[in-house]
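Heads up: the structure comes next, in structure tokens.
Complex shown without one protein chain; remaining protein chains in place.
Each chain gets a letter, A, B and C, in the order it is written, and its residues are counted from 1.
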Amino acid sequence: MNEKILNKSQISKLFETLNKDYNFFAPSKEKGNIIFKKINDSKEIELDYLNSKIPPKEVVFPRIDIIFEYKINGKDIEIVNSKNLEVKNIIFGIRPCDAYSFYLFENFFQFGKFKDELYLKKRRGSLLIGIGCNNPRNTCFCTSVNGHPFKKEHLDILLVDLGEKYLVEPITEKGKDLILNLEWLSDATKNDIKKAKDLSKKAELTISTKMDFKDTFKNLDSNFNSLLWKEISESCLGCGTCAYLCPTCTCFDVIDENDHYNNRGRRIRIWDTCQFCLYTLETSGHNPRDAKIQRCRNRIMHKFCYYPKNYNLIGCVGCGRCIQFCPVNNDLRLIIEKVNKIKKEKEKEEMILSV
Amino acid sequence: MYNSYIPMLTAIKGIVSENKVNDIKTFELSFKNEIDYDNFDYVPGQFAEISVIGKGECPIGIASAPTEKGSIKFTIKKMGTVTTGFHNCEEGDIIGVRGPFGNGWPIEKMKGKNIVIIGGGFAFSTLRSLIIYMLDKENRADYKKITVIYGNRDSGEVLYKRDLENWKTRKDIDIFLTIDRKEEGWMEKVGFVAPIVKEIAPSSDNAIAVVCGPPIMIKTSIQVLEELKFKDEQILNSLEMRMKCGIGKCGRCNIGNKYICVDGPVFSLEELKKLPNEY
Amino acid sequence: MKRTSDIEIENQTIEKSIKEMAKNLFRNKEVDIILGYSAGTIPMASPPIIIRNESDVEKLVWNNFCSINLAKNLLELMPKSFDDKKNNLKIGIVAKGCVGRALIHLAIENQIELKNIKILGIDCNGIINRKKIEKEIGDREIIEVSLSNENILIKGKGFEQTFSYDEYLNELCKKCKVKSPPTSPELNGICSGKCEEVLSIEDDFKDISDYELKSYEERWEHIKNLLNNCIRCYACREACPMCYCHLCFVDQNKPLWFGKTTELSEIILFHLIRAMHLAGRCVACGACTSVCPMGIDLNLITRKLEQIVKERFNFTSGLNIVDLPPMVTQKMSDKEDFMIDEK
Partner (left out) sequence: MNLTETKSGQEEKNLEKEWEPKIIAFLCNWCSYAGADLAGVSRIQYPPSIRVVRVPCSGRINPFFIIKSLVDGWDGVVVSGCHPGDCHYISGNLVARRRFAILKDLLTFFGIESDRVHFMWASAAAGERFANLIKKITKIIKELGPNKKFQKNW
């Protein structure tokens, strides 16, 4: 049997063991917000959480990512590509929905002729140890986007919280190897596995938000110029909250920073969001997406229309962060509902016409 | 592994000022490493991300043709931070180049056709690349009649004067230059591009029209071309959008589900009509 | 602060008066649209809504989570040049005290024309600091929030907790002296409902002077801790009725003046300069704090601005449309105690 048992008291032992070889990232509480950070002491690990505020994409797609550094010596410029991309990370306690976002990221960054090595290298060096989601939030809707609170794909190891202990289930070869090295883990009993299954069922039933994406793609594709977008963007502030807290948002900006006093600098990439008007502003002054309605539309279109078109996937993992943290409660669930409804009205219209 | 975000280093070999106002210059860059040049395999119409290290990076269409060996050229107008940085550079300064990116003009598809090139103002750089490529000894036989219509605000703004004079002496290319208003000493046509196209009336038979220029010029020229019975798939267009990465990752250059930097910048009118009007 | 009546009843009374005013305005054709608050889809949220006809008036609500300053939404509906057709749109706006102040201040800055506006004044009974409660609750899910007499009752999955209403009010609301929109004879015909004439406010700014007893280092630590969570989503800027610049100073990119990273010095630079720009203009609505996804409490800075402007220039923003804001006027006799001199 592959499944093992990890007692809650053994977390610190696990951390001590793995911290030697890996950078150990886990959810931790900082000023009231749960975020993923590099752990230095096992006491910082906070596994009893719903979901982190800032998605764990931050670990492999950091907010500030150095592309390269340079030294300026008179007229000579030297590019110092010193950054070591060969990392060994463990992302511990990640939720299955966020793990799915890693898959979306990977899919996007290796799509096409050019691959994004900055991301892919780090992703390949990262091991995901997920934890089943016993208490999904009301705003969660992972089951509507091919997800599940206990989804195993895209994880290397899945933990299930059984109260006093965790059931440890290796999934990939990488995960199995890791478990083999932790010989002090005890074997799981049939009862434990059954309990985990029950929890999974229970969690699935808890998810109350059911979204229907059946018609969404078609409706979005044919309603680019709908008045609906005006309605949707009406209350939007135009801030970057939804994008910065979204586990699937990949957009970035590239800038050069100079350290004038030491004749050096660096080119970095930082998170950017399509909600800012500067995002598409061209030097000539022309801006293809100048109005808030266009930017709002682009966001929804990108996730639920362009993404399926290009990669045959919905660009959303159903974590519900954007619903929960939107400052003006511009609820994604309502937006999708409205989009789905367009068609029905149109159908009616057509029906009337046909009669 | 190859990291597509790291620029290759080049040095400025030559700077040519292109207009009277002196805000458009052509920079000739030669690669520091021979191997980088060998790998820099491009077709006309592609672009590269060039950077003044410390100022930033911007996408610029390649103005030289692959047939001009040894170096690459970019025609740059002084507009924002990076381009101003460029204009402050001198010969010998180091410039980073990444590329080539984008699809470029479909030179294979254009073989055996009559080519009508309509350009306006500063957007002529990738068209120059295309013309030089087609006029090359080895390639000229692949293309039939070549007609070039190139419009400018005034005579001082006309780019690539040396090339134009060179082309004028050739018999296998028809060049029509035009400026918006009459000027003393100007021997060529006067008027906007669209009416001139109408006047010349190139045949749409087995032809491909390449249109590149300011939006209003594109719009009016396309109307004229449609009058001349050009079909949507016969009209090619090069778009521009704000870009950062050039490789379809940074997200900002999308029109609908297409990224200009990898799926473009060249689109036929037929393809463009399928995309949302957001450019 | 002792309450005379049940908060729940107060809220219902206010909501009823809003609906009545709105219906009347629509019936008399005095407005084309009304800006108000609607019921949210998650607990403790009341998003803004635009009501376009009388039948939709029922969607309007009032509760203690109506934290957005509607003046910002109004600003978007206003044409930037006055001869636009949009000018004819008559807009009604549900206004608590700070929304009224914002409207007056925006009128002083020539951003809106008050003659096209109808103010539906209400006597605001305070906005609850949602972020503070969320912080107390921690990472647990809130399902239902109700108010009873003096308490906020939070029901969640497997827990129940009560908070004192007075304690968990927004810091600014605790100190608020302008509960209902200020009015003046010049504004006659614009205001309906509860509007009051406020000549000046009295405030001792004890919270600020207490805070300033701290040493330099303590204050620096405090600010550092307060701000280093910032993710630069600019929700504070976008929610602020006074931040209407077409191109914000942080966004200027020709050349790139301002770093875009989330390093501490750059975050503080942003908040410091934004505070500078709001001096004498901030109307203390607390919208910036209420929208912050990271739960950063900017009220401290807001209060300090209010204090500086009051004590140095004896000005309070948004009380009447006559007084010019301090940053556009000057006096020979301004104090220069901060300047260096030979002695």
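In the analysis below, a contact is a pair of C-beta atoms (placed from the backbone, for glycine too) under 8 Å apart; a residue touches a chain by one contact, two chains touch by 3 or more.
The model shown is predicted, which means the values in this text are computed figures rather than measured ones.
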Among the options C:150, C:263 or C:323, the absent chain makes contact with C:263
Contact with the hidden chain only, please: which chain C residues? 212, 216-223, 249, 257-259, 263-266, 268-269, 272-273, 275-276, 279, 301, 304-305, 308-309, 312-313, 326-327, 330-332, 334-336, 338-342
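Keep this in mind: only the chains that are shown with their structure count from here on.
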Winner on C-beta contact pairs when A-B is weighed against B-C: A-B
Using mean Cα positions, find the chain sitting nearest the overall protein centre. A
Greatest centre-to-centre gap (Cα means) from chain C is with chain B
Whole-Å gap separating chain A and chain C, where each centre is the average of the chain's CA atoms: 33
Counting only Cα atoms for the centres, state how far chain A is from chain B in Å. 39
In angstrom, rounded to a whole number, how far apart do the mean CA points of chain B and chain C lie? 51
Mark out which residues of chain C touch at least two other chains, giving numbers and ranges. 253-254, 256
Do you know which chain B residues sit against two or more other chains? 56, 80
Given the complex with chain A, which residues does chain B contribute to the contact? 1-7, 9, 51, 53-58, 79-80, 83, 92-94, 96, 240-242, 244-245, 247-252, 254-257, 262, 276, 278-279
Provide the residue numbers of chain B that touch chain C in the complex, in ascending order. 56, 80-81
Chain C residues touching chain B in their complex are 253-256
